[in-house]
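All remarks here apply to the structure that follows.
Note that this complex is displayed minus one protein chain, with the remaining chains in position.
Labels run A, B and C following the written order; every chain starts at residue 1.
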């Protein structure tokens, strides 16, 4: 098998996102991650299928030189599910926006997670409807002023991480559009995860929601307001790497190492592989001003996947059943002869 | 206002559930709770609207002598949302099955929770599709053998509690169909809660899933396999009231008071009113063999409701705007005269 | 008393009781017994939406009608020769279906004052109140007799009472001279492994019912319906429409070599198709019980893209939900079979009742110019072929196909001569083959100039990477909002569907191919219309009959056929939907209509009246 490079995943179609849109960086990370994944798992290019819904972010399949399916708004996850279950040999990547996946597509999203279908979902969360020109989305902040909320929204946003964990997701990671390195890392981990992997990419929409994530994305504050979780490592963050997370009074708390008697050993060690929904929920749910936003792979646990389950059951029944062709079937059970 | 009794809430329609169906008990609890709620909050009967989707459980509105809306499969939550937002003075109760609310209706369900619409959702979880005669539902146990899974399901069930918390629900309670007293208690708490209240009722379907919850519902094992959480009380359970829950190693653990050095003071005190998603998630997620299933009100926190938010915003804009009637509107902005 | 055994051409029996009385089973067993005895037959289960509706209420009555005959049987029959009424409510709900010569068999034990009142009777003289006092009444204390029969057999009271239906079945078998072997073998099949102790008692109570009927003096005659000579020799089985659809799809999967994928959400009366397919994993079939109907069709579209024979099955409201995704299937030009087992609407309507009211939705219920072939099954057994050919068209013409069935067909059954798969044609999808030249790109919407069908390149095929989707594209698969391209693609998608007419059978005329009146039907009304037209022709009337299995496109010779008749009468179980479609497709003819929207099949009688009005 020839080694694939990022060029192999670039299609001949012109990329039509606005200059400065956060989606460009995510596409680049994907085009860089897939050759590595292919190398690691021995996948040929024709094995990839990239699926999407409708939205700016959902244009992604056109830019990937793979089999692609630009479906309808909200239904990408259902289409992906069908592809993967029909042919588990294919490797399915999905691009969808916060509106696409969490508004109209919310149900398919949580059901794919529940079933643990082995697909890789990149959730482009720019907290706005881009393609339809700037209405609020289910992740827009409370009070957001948008075209459909001229006086501010009065609804609480979803936190995709909590929702994924609430649906018993086996893999959830979060990152910023611009962090190419972390994104490649996350995408690779997602590809290696056997089950439904959700990657929330916090993207910027320069046109309709510029600075969507600036409270944490701004390089000046990023080290203090985010913590990158890595398997087996302590949850340490901060410009000076002197802050950390501990669990006290049934909650997570941010502390400064060296202050109030906290030592490095007190800091929690991240275990994405542990099936600890309570703690992982607490981590996914962290936000300012008291707590940093968690980035990286927050949860990555093993569990049976639906697509394998279906395939194995089919194999099993095939072995056990006496009906091996339609003629058998037609003659099975109660029949009678007329002469 | 005349005092209402449970008879006032009984309609003249014959109840058409199977004899022995768990839904009967839930109906009875509701008919008993509403007079109390009415008393406490000064509600007249005509203020109640009972909404449902489609399913055996969704027949409930016919049996309540209130305004009722038996909508379509999965859409009850959207209909309720419309009713409540259109007229927040009405008090909306909703009945829906595990299929209705969590399969086809999953999206409306999580969005109503997210928006924190002040409606009271009774989720009849019998882990099966009753009305369509016995197919598995999103809460059917892994491996369940049903009409559509003759060889057992290969998909993980939702845990409605986790899902509600994942959507940042402000109120979640769980109970068994037969526990009339606890159910009345929960329903009253839900009515008093300003926001979206989800009550999961673990119901039995004698026809298609008899013993749906027998591992915990069976009176012989119930005390040991369930813990009833009550605000401000310690999480103690067991036939002899000697077991309790503690938080250790970032997880909840069940211990026996008096063994391994555990004292009553070590046992967690339940605080449904605290906004502690991590811990409440851990509680909602408890299951055997190691942990008891939590019953009672698991989470009950205050937050702005969508319906109030909308109403207040309308009032606010009305006060501030210069446009008070359509004639004003038509003449606002840029106009010109033709003579 | 020595009963006179009267030979008769056909009889109709209607079993009716509480939802819990087991009438569906009783009816099926009687039907199967008759089938094995060589009769032709047709069944019609008619049950309420409630699982166990309250005991003794009219709304809770569950019925099962079976029509057996020694000649071709086309319908379950308008009126019955024997009504079995297990309680007053069953009598009240069904007495109107009794022929003037009918027998009425009741369980007198259930005709208590309380239950008589509950059924809505004003007096205790129920027969008089219903105006059926002149029928042959066979009052039998079935409950008491069943209890007696099973006394001391070790069964508990509840289980004993459940055997009432077996006693009744025994009686019916006596009246119609049916042997008990088949029912006995059913009992053995059901209980032998898990509850061997149940075999004896069940067989006993059946036999006791038979003997009781033989001994009482209330049954004036017994009847014999001889084997149907019209049935071709061969191996037969009884089959319901839903089962036949499932099997037809499995057959298409085998003939195309593509695994079957069914993404569906349960809904009455279509659920049984999904349930049936869920069993046949051994044929490589995958069923996905989706979270809703939209996911049902979208997973199927995904599976189709991935190269499976993809199917989604549903009924009325669920079909509505698939509207948007149907458009996606049209745009992506992927094969897909969408089965709609129609039920009484609108909205939730009357879920367990039959209707043909989804036709215009099937034809037009999508945004944009969005043509989809529509095929309708005409009898339970015909569902097999209808499903097979729906799949064949979908796969060979790269298009979604809508297959319309009806509750009446889905739940109803008839004997079916088992075919051999070798007699069915191969299915050959237009797979993209070969290797592309250096720099050449696969063009997903380049068409075969004859059929207008594009090629199918399935993910995994090296070098054929391409994108499909819901946006308008050009032949190369590149997005295009060019006005001329859009018109071209709209026209080509329409032409692709229209050209299917080249590969479907011509419309056949039953009766003279020209004349005064052509009666036109489609779908599940076939048997009733056929019976009515036959009846009329026997009376010497100048009537012919043309039944449409293929609706979009219409058979090529439709215009020819129509042009040879003075009048055309379109009969359907809706307010005139096929007629509206014909008026658009063939506006040169004048169409009269005969319609019924009652959640019930036509009565042959009603059709005869309608025909008589025309001529």
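Convention: a contact is a pair of C-beta atoms (placed from the backbone, for glycine too) under 8 Å apart; a residue touches a chain by one contact, two chains touch by 3 or more.
Note that the structure is a prediction, hence the values are computed from the model and not measured.
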Of the residues B:44, B:248 or B:264, I need the one that contacts the missing chain. B:44
Could you tell which one of A:16, A:214 or A:302 touches the chain left off the display? A:16
So which of C:235, C:421, C:436 or C:471 would be touching the chain we can't see? C:471
In the full complex, which residues of chain A touch the absent chain? 14-19, 54, 56, 72-74, 103-104, 106, 129-133, 135-136, 138, 147-151, 207-208
For chain C, which positions touch the chain that isn't shown here? 48-49, 59, 315-321, 323-324, 326-328, 330-331, 342, 344-353, 355, 357-358, 360-361, 363-370, 469-472, 479, 481, 483-484, 486-487, 490, 494, 574-577, 579-580, 583-584, 587, 590-591, 596-600
Which parts of chain B are in contact with the chain that was left out? 13, 44-47, 49, 51, 54, 61-62, 65-72, 75, 78-87, 89-90, 107-108, 111, 310, 313-314, 316-318, 320-327, 329-331, 333-339
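The rule is simple: only the chains that are shown with their structure count from here on.
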Centroid of chain A to centroid of chain B, CA atoms only: how many Å? 29
If you average the CA atoms of chain A and of chain C, how far apart do the two points sit, in angstrom? 44
Among all residues of chain C, those touching at least two other chains are 281, 291-292
Chain B residues touching 2+ other chains are 103-104, 106, 138, 151
